[in-house]
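One structure, as structure tokens, below. Some questions next.
One chain of protein is taken out of this complex; the other chains stay put.
Here the chain labels run A, B and C in written order, and each chain numbers its own residues starting at 1.
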């Protein structure tokens, strides 16, 4: 990803585009074969120091690179950039870089999804206590919890693939987007639709039907939204892990190297630093869409530079952050451990409380009024909980068994039993988790080995 | 839109969902026909004062409405909410409100697009000076400028339609999203997939395969992104108008009522207040996606309330703002005027400068070195401009005609002619504008009369 | 707070300002005593329906109110608004509303600080386990933890008082801020500095030396920053509480009404809903500063309406949210409970690990190399922890007692003792907590009974 957004790669793409345009213009006899040959021969000889030297004088980076390239090509230098404006180079190159980056992100995302699919399938049935409001609620399964991340990541993948397929270049539309210079250069008869299509074919990305001097900055905004969305899902996963890794819960644990130092003062610490890093960086990433929105909203008339300076940060940073987040997320998902002892302990500790919903269902099925029973159970639970917090033993089963309004529907013994030997009811968690994972697996297909060779 | 997000409409939807669930449960003999009949008879008798009275006591708005409804139904009240958790009502109702709102926004957006399509077609050929950096650049056409908004708005419509089609309910998945309560209630044999599908069919919206206690908050985030995107495009249009309405440019003018007061101190003022309002409100709208992102990123485990309080502002405000922006945008586009005198004046004033690109093309076609000619033209332009700014007459044509390095490719007379009688070269602006407008028109189809009856 | 930002209160302030200006102009014989008397007599007869009726026609809310007021005053109506522009009324009234609101917020903040001071003093010595990375770290005291919120809230109070004292009106500077109309009206000889000072004295707030048509919007931005800052600190406190209320930790608990329903499905739930509400709303509040920044950054030349429409949301919402957050924060702090049983349990459970830093200090004092000992302790801790997580007994003391490199500095018995009977070393927590609380108490002074009568 750093390679894609490097200064050198950018200039290579600029030169690539100049040469591609020259190739097309050669068909119109604007460029001679020997000129084209010379241009191609020097295409990759990017000389950044020389270009910066020129830029220092003329304060225009693209024109500086153009002159540096032209200096290397005594024959063909003069025919470079015919009928073009800077943004015909810069903007198209940026779209190519975004395309490269999307291919790369797609590959990482698929790998993450592949790992997650396996995890969901493996743990689809494994019961864990579910938490709402960070309070124990009702049992669910580990696989189903993971399936919630999987569903979101899969949505991101669908969005990414759509955005990638719809990505569009500016084309060769010139200073105000209407192909005036190209039309002037190639004449009234020229089929400029075909010229732009040829350009698109050679670069492998479609072209916007309408542009100003730049392609619509909404495209950047969509891109940052996509990336920030991936950040949101990884943030959620990492935050869950951080909570579940607190020793009193202790259910999940992020990988920890054998020689890793947790704290310079507290040698025993095992901190969820990867998860914390994900949360920290994803919030930074979350700030970029508004900036991209500004660029879309403030681009006045045929263009202003409201976007220019901040896009030099915006685009690379957004992609680099998303890349880093996916790397961390993959490491976490691939290497995190689950502590069966802790999971079981938590499940047992809170299951008698969770059993109340089962009891409520049972009472209703026997004809009780739901709203009344809910209120009585609520009071028993609060009383029992208060005693536990004062260090007294758990009295919930007894309070319920002695409740006469409930005994009308069920004998005391049975009431006590439902609470004391709580059935771990995880509902359709396993089924739903497995179903999603299988569907994703089928759709995403063979996950290894894709997304290579993108630069 | 205010109706959709009213307190009353929300409670109607809650009751609708309770009744729909009761209808489905009636098939499983959990609800008797006379109970169902009573529930239906009281379904629309929302009594907000009574519900608030109860809420004041129990601090839970949904349970308060449930009790208020149950009070009205001595027979059927006790079977309401069987196997459900609050979010099975609240979340599904919110999705229905979002669906209603999207239908409404779609209708407004289509109307705006319809107006814009006509404007683009009408003015496709009409030449205007194009501006980059707020500086006159090269000519384009009025229709082509408008086509740039059209293309963006059309993208928003495509996004809206996709999001609307993919909108999904939470379904009846209960406290931790695994249908445990429903499974317990209806038994191991029950086909819960079918139950949820029936629920979806009756409400007209699909269901998420996997949820926690809530549907994934990414869905809210997508929604706010969509709306904020519409805001960005309208912001851009309004900002352009504000600039073009400054009297020194004077090309566009927003509608102004005959009795409208521009300023309490300056009676002659005609301020672009609609456009300013659009810019002001769209920036407010642009702040909501990050909040929705937070809600997606901070929803811990099977759910927390990180989202709850702010969604009461987030969802209605985002839709109400988008609605208001579209109303203003439609008024602007439908009633704004273009000042032909001013447009022509600006075109003539700056055309001789803009003619330089044509001259550059012509010189190159005759064999001149593009980079050399560019540099000479730049110097002539700067010299000429400096004189104009000192109040002297325009000398550009003369400077160019006298340039010996140019005379090598073209006689002085012809050089002078290109500058003095500048050909207004708008390139393919008209063609590109018309092509887009026709395509949008075809795809969006018959634009009137749609989107009605959405509540 | 709702009263301050009500439509009626706004119009009362508008009329107040018109009358104050008329009073001052009466000294210059521009307003006759009987006119003034009539204006004063009708000043409070705000008639919103009539004003809206007029606004509907002329599309200018301030002028509509002016006409409605003038209609009520056949004698004096014609001399209203002399030498003024709308913003001389609207902007000054907004500053008065902000001033009222700050007084109100200050009062709430002081009350919160007063409660917190007492809590810090009461619990200054009470030991609790400290957590870093949500992992047990080393002991601290409850009062010291609370002192960290106190210090931040005290900073907010200092900031609030400075901002309140520096708050400035626009004054009577007219359409472009240079007092041209007032100068024309009152003549070259008039002492306009004195006129504006008189205006400031009557309204109780200073005046900006320089304005455009409006006061600088940086002032709004400072205000939203102040409020968002309060939100950040309350967010932090509430997030801590939510974590500490998870039953496995169980140290803190937010107030819970005896009849409060935690969940419609799970009657036993006791959710930290106040704390969750604080976190949810403070994130909404956190989105307003950027909007205020936009208003400051986009106010072009002598003014544009970039700010106008969104300030109708921005200002009231920011103050109402801050008010609501402070109400919730006060309730939480005043009524939350701490569970001594849980606090002690957690302290004992993790103290042996925390004792390692004490041991490290002791070994270093006896001449050991800090970096070496840190590494050995780290390994013992990780080994011991791993066993605990597999359900085996705690072996840390034994591993350390048997470490020969440590025995060089201390006998095995003493090593074991330090771990097994860990000294709860809370350092200077009590001293530091008490010192801060006493200083704040002294500075903030008698806290009850202040901040009243602000409307």
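Everything below uses one rule, namely that contacts are C-beta pairs under 8 Å (C-beta built on N, C-alpha and C of every residue); 3 or more make two chains touch, one makes a residue touch a chain.
As the structure is a computational prediction, the values presented were derived from the model and not from experiment.
Student: Would you indicate which residue among C:72, C:92, C:141 or C:245 is in contact with the undisplayed chain?
Tutor: Candidates C:72, C:92, C:141 or C:245; residue touching the omitted chain: C:141.
Student: With respect to the chain omitted from the figure, which of B:273, B:296, B:347 or B:418 is a touching residue?
Tutor: B:273
Student: With respect to the chain omitted from the figure, which of A:68, A:84, A:361 or A:401 is a touching residue?
Tutor: For the chain that is not drawn, the touching residue is A:84.
Student: Touching the hidden chain in the complete assembly: which of C:14, C:243 or C:385 does that?
Tutor: Residue touching the chain left out of view: C:243.
Student: Touching the left-out chain: which of C:2, C:184 or C:408?
Tutor: Only one listed residue reaches the unshown chain, and that is C:184.
Student: Name every residue on subunit B in touch with the hidden partner chain.
Tutor: These residues of subunit B touch the chain that is not shown: 131-138, 242-243, 245-250, 256, 261-273, 276, 290, 339, 341-342, 346, 350, 353-354, 356-357, 360, 374-375, 377-378, 381-382, 384-385, 389-391.
Student: Since one chain isn't shown, list which residues of subunit C touch it in the complete complex.
Tutor: Touch with the absent chain occurs at residues 30, 66-67, 70, 77-83, 130-134, 137-141, 144-145, 147-148, 150-152, 155, 174-185, 192, 208-213, 216, 218, 221, 225, 228-229, 231-233, 235-236, 239-240, 243-244, 282-283, 286-287, 289-290, 293-294, 296-305, 357-358, 361-362, 364-365, 369-372, 425-429, 432-433, 435-436, 439.
Student: May I ask you to list the residues on subunit A that touch the chain which is not drawn?
Tutor: With respect to the unshown chain, the touching residues of subunit A are 57-60, 62-63, 66, 81, 84-86, 174-175, 181, 242, 257, 259-261, 263-266, 271, 273, 276-277, 279-281, 283-284, 287-288, 290-291, 294, 298, 304-311, 313-314, 317.
Please note the rule applied: only the chains that are shown with their structure count from here on.
Student: Averaging over Cα atoms per chain, report the distance between subunit A and subunit B in Å.
Tutor: A distance of 23 Å separates the two centres.
Student: Note the residues in subunit C that touch 2 or more other chains, in rising order.
Tutor: Only 242, 261, 263-266, 271, 273, 276, 290 qualify.
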